[in-house]
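As you look at this complex, bear in mind that one protein chain is not there, while each of the others sits in place.
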Amino acid sequence: MMRKLRELAELVGGTVIGDGEVEISGAGAIDEARPGEITFVASPKYYGKLNETRASAVIVSKEVSQAGKPLLCVANPYLAFAKILSVLFQQPYQPRGVDPLASVSPAAQLGKEVTLYPFVYVGDRCRIGDRVVLHPGVCIGDDCSIGEESILFPNVSVYPGTVIGKRAILHSGVVVGSDGFGYVKDGRKSVKIPQVGTVEIEDDVEIGANTTIDRATLGKTLIRRGVKIDNLVQVAHNVVIGEDSVIVAQVGIAGSARIGSNVTLAGQAGVADHAEIGDNVMVGGQSGVMNKLAADAAYSGTPAIPHREYLRVANVWQKLPEVKKTLLELENRLARIEAAISSGKEK
Amino acid sequence: MMRKLRELAELVGGTVIGDGEVEISGAGAIDEARPGEITFVASPKYYGKLNETRASAVIVSKEVSQAGKPLLCVANPYLAFAKILSVLFQQPYQPRGVDPLASVSPAAQLGKEVTLYPFVYVGDRCRIGDRVVLHPGVCIGDDCSIGEESILFPNVSVYPGTVIGKRAILHSGVVVGSDGFGYVKDGRKSVKIPQVGTVEIEDDVEIGANTTIDRATLGKTLIRRGVKIDNLVQVAHNVVIGEDSVIVAQVGIAGSARIGSNVTLAGQAGVADHAEIGDNVMVGGQSGVMNKLAADAAYSGTPAIPHREYLRVANVWQKLPEVKKTLLELENRLARIEAAISSGKEK
Partner (left out) sequence: MMRKLRELAELVGGTVIGDGEVEISGAGAIDEARPGEITFVASPKYYGKLNETRASAVIVSKEVSQAGKPLLCVANPYLAFAKILSVLFQQPYQPRGVDPLASVSPAAQLGKEVTLYPFVYVGDRCRIGDRVVLHPGVCIGDDCSIGEESILFPNVSVYPGTVIGKRAILHSGVVVGSDGFGYVKDGRKSVKIPQVGTVEIEDDVEIGANTTIDRATLGKTLIRRGVKIDNLVQVAHNVVIGEDSVIVAQVGIAGSARIGSNVTLAGQAGVADHAEIGDNVMVGGQSGVMNKLAADAAYSGTPAIPHREYLRVANVWQKLPEVKKTLLELENRLARIEAAISSGKEK
């Protein structure tokens, strides 16, 4: 959707330096943007590219005041760019209704202006909110609730009794509400512990492709408002993830772990069962969280330790063969001294 | 389904202390259970909660003999709780037959009282056992066999020629029988090695959401009786997993690895191709198994070493910067002594 630069400036609360009438129809990275597109520079180290880019306008921070082309000055260029992208690429929602090849229980309740593609299954007593979009192959078990304007991409599976809030985005292959992995050994045999709890996903949550979120044994697995989860993440039974936390791809969170709010877990990190992570914590990629991590700090490694310590540990780790060699040398030098002293005494 | 406490006691072979006529209609964790529900205490450290819980009865081990409410005494409280949960929450199976929107080959053979939901595909010459439930979006390729009372949750994909035993539970998004990852390099190009083997899953196996089990190159990938696999696990071609083994989420098992019986692989562990893990082994989370692990022991770390050693290694690992510092100090002290001795000799 084409916009004038000054319109975009109003939208993001920025100011234009240069021609506010220039028309913007798209956006691109600084090296790839073409005439008619807007780009952004978030870091001073790229200021040199301001005069090279073919973009018709550049979003910059307030410290930049001139360039050979129109500028849009804002406090946070990347944030402004995200908002402008939304406007430029947004497509007005056009409900498609319920496809004849969808299978919807007569006992389900559908909101206004929904879109149910072919091969969608909706079970008994489900409540599907206004303007919800269910793509092909989505399966919603009995007694689920999906909040308004949520989008479930193809082949998402939602088990019975799941509650999903408003404006949720579930990418393809997501599974919500599968049985938690709970057994008790009777001799060698594993006796299944019925997983009779549920999953609740609050508003404004996005979940990446093929991520799995298990239902609770008892009670509920809880994903709080604004949480963003990447692809192929495992969230086990009875886990709680606090508001606005960010879980990167292939992270695994074991049963009953408590993740605070505004936490970031980087890719492939693992969190042990019953572990507790405080608010505002950052955990590095591939780290292993065993017990408790205090709030407001960064951690890395397995077992996870404060990130700065980890960097020093990792540094020595790389030099372990050297450490060993030095140790041997010291031992030899020491043995020589001991021999010298001993022979001195003998004399 | 409501039960009297004495009925539940009979079911699990326990004894009631107090009123056996109390009626139980649900179950909950000790902190959350409400009146009318039963709970359990598995560990002495929670005995203090016996008098706080609002539950109407508590399952305890035989060493507990009194509390302010009815008790159910058993050898293994958690096991008894699992069995009681099954009874309280079981729903009688009601077959739904074959939905008109399912696509079943006329050359397939369906057992009695099956349930095939909409958008289920069953290929040629499949044999689907009695009371099997195939949820929406399940696809069964040609020449498969699914044993009686197995449940395949939404969007499970089973490739041709797969054999699945009785009472199997396959959660949403599971893939069984996909091609093993086998290529041989012809110069730089990867020539595909046709994967012409199969997968066989024995009775009483449960497989978690989005787990993948590849077919064998030749012969078969084999998941033995009673194996339990969590979500997002990778089982490569020609792997064998022994009876009653437990594979936790995001574990990866590479080609031709042999896992013994009653083994536990904790979350995110990796097993290299052709590795061999003996019976009753436990492997810690995120560990890497390279070759062989002898039976009846616990291992951790990458490469995996005996778990007790690993704990000591991890302990020193965290102190590596200190180790380095100590090493430097020793070096300096040694240099001073050497200098002293050397100057002594010169005198």
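The letters A and B name the chains in turn, as written, and every chain counts its residues from 1.
The rule is simple: a contact is a pair of C-beta atoms (placed from the backbone, for glycine too) under 8 Å apart; a residue touches a chain by one contact, two chains touch by 3 or more.
Quick caveat, the model's predicted, so the values are computed rather than measured.
K.L.:
Tell me which of B:Q234, B:T264 or B:N280 is the one touching the absent chain.
P.N.:
Within the whole complex, the residue contacting the unshown chain is B:Q234.
K.L.:
For a quick check of understanding: of B:A67, B:V87 or B:A272, which residue touches the chain that isn't displayed?
P.N.:
B:A272
K.L.:
Return the single residue from A:H135, A:H237 or A:R258 that touches the missing chain.
P.N.:
Final answer for the missing-chain contact: A:H135.
K.L.:
If you put the missing chain back, which residues of subunit B would it touch?
P.N.:
For subunit B, the residues touching the absent chain are 101, 103, 119, 121, 137, 139, 141, 155, 157, 159, 173, 175, 178-179, 181-186, 188-194, 196, 210, 212, 214, 218-219, 232, 234, 236, 250, 252, 254, 268, 270, 272, 286, 288, 301-303, 305, 309, 312-313, 315-317, 319, 323, 326-327, 330, 333-334, 337, 340.
K.L.:
Contacts of subunit A with the missing chain: which residues?
P.N.:
27-29, 32, 76, 78-79, 81-83, 85-86, 89, 99, 101, 117-119, 135-137, 153-155, 169, 171-173, 206, 208-210, 226, 228, 230-232, 243-244, 246, 248-250, 261-262, 267-268, 285-286, 314, 317-318, 320-321, 323-324, 327, 330-331, 334, 337-338, 341
In this text, only the chains that are shown with their structure count from here on.
K.L.:
Using mean CA coordinates as chain centres, what's the gap between subunit A and subunit B in Å?
P.N.:
Distance between chain centres, rounded to whole Å: 25 Å.
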